[in-house]
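A single protein chain has been omitted; all remaining protein chains appear in their positions.
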Amino acid sequence: MDNTALKERILALVPDAEFQENKQFLTFIIPPAKMHDLAVTLKTDAALAFDYLFCLSGVDMVKFLEVVYHLESTAHGHQLVLKTRTADRDNAALDTVCDLWRTAEFHEREVYDLMGIRFTNHPDLRRLFLEEGWIGHPLRKDYKDEVNIVEL
Amino acid sequence: MNSFFKYFADIFRAVKSLLTGMKVTGRYFFSPGEIVTQQYPENRKTLKMYDRFKGEVIMPHNEQNEHRCTGCGICENSCPNGSIEILQDKIDMPDGKKKRIIDKHIYHLSMCTFCGLCIKTCPSDALAWGQEFEHAVFDRAKLTKILNKPGSSIIKDIVE
Amino acid sequence: MKEVINLPVKNIEEEEYHINMGPQHPSTHGVLRLVVSLQGEIVKNLKPHCGYIHRGIEKMCEKDTYPQIIHLTDRMDYLSAHINNHAVCLLVEKALEVDVPERVKYIRTIVDELNRIASHQLWWCSFGMDMGGLTCYFYGLRDREHILDIFEESFGSRLLHSYYTPGGLMMDIHPNFQKSVKDFIKYFRRKIKDYDDILTGNIIMQERTKGIGILSKEDAISYGVTGPSGRASGFACDVRKHHPYGVYDKADFQEILGTEGDTFTRYMMRMHEMRESMKIIEQLIDNIPAGDYSAKMKAVIKLPAGEYYQRVEASRGELGVYCISDGNKTPYRMKFRSPNFSNLSALDHMSRGVKIADLVAIGGSLDYVIPDIDR
Partner (left out) sequence: MNFSIYDFTSFNQWIDQFLRAHMPGFWAVAIEMTIIGLAILLFYALVGLFLVYAERKVCAFMQNRVGPNRVGPYGFFQTIADFVKLMLKELIHIKNADQLLFNLAPFIIIIASFMAIAAIPFAKGLHAIDFDIGILYVIAVSSLGVVGILLAGWSSNNKYSLIGAMRSGAQIISYELSVGLSLVTIVILAGTMQFSQIVEGQANGWFIFKGHIPAFIAFIIFLISSTAETNRGPFDLAEAESELTAGFHTEYSGIKFAFFFLAEYMNMFIVASIAATVFLGGWMPFHMGGWAGFNHIMDFIPPFVWYIGKTFFVIWIMMWFKWTFPRLRIDQLLTLEWKYLLPINLVNILIMAFVVLMGWHF
């Protein structure tokens, strides 16, 4: 499926998805409530078959927190980037996708640890790198740590 | 009957594979010429590092105790770890202008990651790699070095 | 008289206990802690605990300029330092739409492959050590030393080179480079037979690894297990083939796929890959075009605002660099999708129901490098 067909297909599935210009990948911003349903379709639909989640990253855009999913279909070779956003910085929560792509289990734990986004229905959501009881989430832009982060 | 032969074929195959492995170690045991160990402290005299070896950052000086550093501070900015500190000084030139020269080029070897960005970015090629690699000291303070030698001055024809 | 305490009667056969493998354990290859639930010697499940060497490279990248990031990516997967640097350089070049000279592409490809061989040599010897064959370790290191000597001669250091810069290379290759690489290939083609004799063909090793730690193709894709480990399961994930960079499109090499997905296949994939890498180097080494060793770059590199993603094939799998730039000289957000991180997540799945000795073998065949997991 080429990018134009894919674009139409995604917009048909989620009409309120927002298309974002990007030179490399076809990028959509998906409302968080519809993310998991869309992911199920992307994974299971034979024509789409996005079975390989090659990157999952959390981004702090100050106004909102964002999770970026880089997807690829090993059968068809097409790629897609999805983003979901949440503006709630204190209790950020999004749906997990680790029931579809098992690799997301670790990636989501990493995002939770460093970015502070909770993933609902995640089987084992604990901090991955930092110890339990660490205050704050270091990759957030407003994270302050006078002791460990040395400004040059 | 088939499994009977397989039993012995397995044993034969296993013994053969084990003997192949033993042949390799046995061969090396009897060929001391293959020994690759360097006798390090003994071979100090003959041990020569490659020309490009990154041992430490040095500032080459010529016979007149002159270096090429103008004290511009580009190396300080490009260092990712802050291992270079430059203390600048101003001197009066004969034509009345003030000129910036370097007072101390401080290099913290203990913080250096040997990325080479200071040497690459230096506009006047004042820095270079030294081949010294025996840096172990008992006092951490000794790892902070001043690269320009005392009493040194800048080579005349260097301009920024 | 002592009071008799009635302990709850447990079925000892079904009782589980936990042992901590790591952070200091000979076979975790670094500071990784695996909390293993055991029943006798059978592994019931395991939980990896990471973060013992977490340095926050992604956070540090937000403070560093693009040329400075290179020295950080060196230290992620230190065994494929060149390849990590390649990813960042390609990302910057793609964002700036810089055309790097052909010479740079050739040199980068050759050096990447040398780095891959060196990494696989170290994997081979430490895998041998995990299996209990200590002699393997010295044979692997002996041969790796030749590559490190080539690196030292040309780039000045043996492990963390910081040789690539956005737009090109730090310096040109040493005049002896081509000759020493060709000598090495000749030498290693002879010595790799030792590897087969002492470990590959060994009946003990084969019996210990065949049919152990099976990962199906679907699981490999789902867990994102890439590199030789993924290809052993039949997952065609070689970035060099599917999204070529450098001059891999000009080189003739095979993407070898396994079918079994067990420890032995993962072992064989890496053995094949060393030979394929030698093939690539042989094709390219004599054809390095003359030219500049770096493209003209501005003194301060600023990426146009936007998002960039670059994938390369590191020696353990697919390395992805995701960069969000806001137009400054430092990236707004830098994310590394490191291969070992995803490979590690499949360890629990693969090692259920095997023995402790097999767990060590599976871990060895995944070849994880802990600083790459923790970053």
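List of remarks:
Chains: A, B and C, in written order; residue numbering restarts at 1 for each.
To be clear about the criterion, a residue touches a chain if its C-beta (ideal position, glycine included) is under 8 Å from a C-beta of that chain, and two chains touch if they have at least 3 such contacts.
Please read all numbers here as calculations on a predicted model, not as lab measurements.
Interchain touches from the omitted chain, evaluated on the whole complex, reach B, C.
Across C:Glu58, C:Asp77, C:Glu93 or C:Asp130, the residue that sits in touch with the chain not pictured is C:Asp130. When the full complex is taken into account, the listed residue touching the unshown chain is C:Ile204, out of C:Leu148, C:Met171, C:Ile204 or C:Ala295. Mapped onto chain C, the footprint of the missing chain covers residues 17, 19, 25-27, 41, 128-139, 142, 198-199, 202, 204-205, 207-208, 355-358, 360. Where chain B meets the omitted chain, the residues involved are 11, 18, 21-22, 24-26, 28-29, 32, 34-37, 39.
In this section, only the chains that are shown with their structure count from here on.
Averaged C-alpha coordinates give centres for chain B and chain C that are 25 Å from one another. Rounded to a whole number, the gap between the C-alpha centres of chain A and chain B is 42 angstrom.
Counting only residues that touch two or more partner chains, chain C has none.
Against chain B, the residues of chain C that register as touching in their complex are 64-65, 67-68, 70-72, 74, 135, 142, 145, 152-157, 160, 162, 165, 170-171, 174, 194, 197-199, 201-204, 206, 299. The part of chain B that touches chain C in the complex is made up of residues 13-14, 17-18, 20-21, 23-25, 36, 50, 52-54, 78, 80, 113-117, 120-121, 129. Taken in their complex, chain A has these residues touching chain C: 22-25, 27, 51-55, 57, 59-60, 68, 70, 74, 77, 101-103, 105-107, 110, 114, 127-131, 138-139, 149, 151-152.
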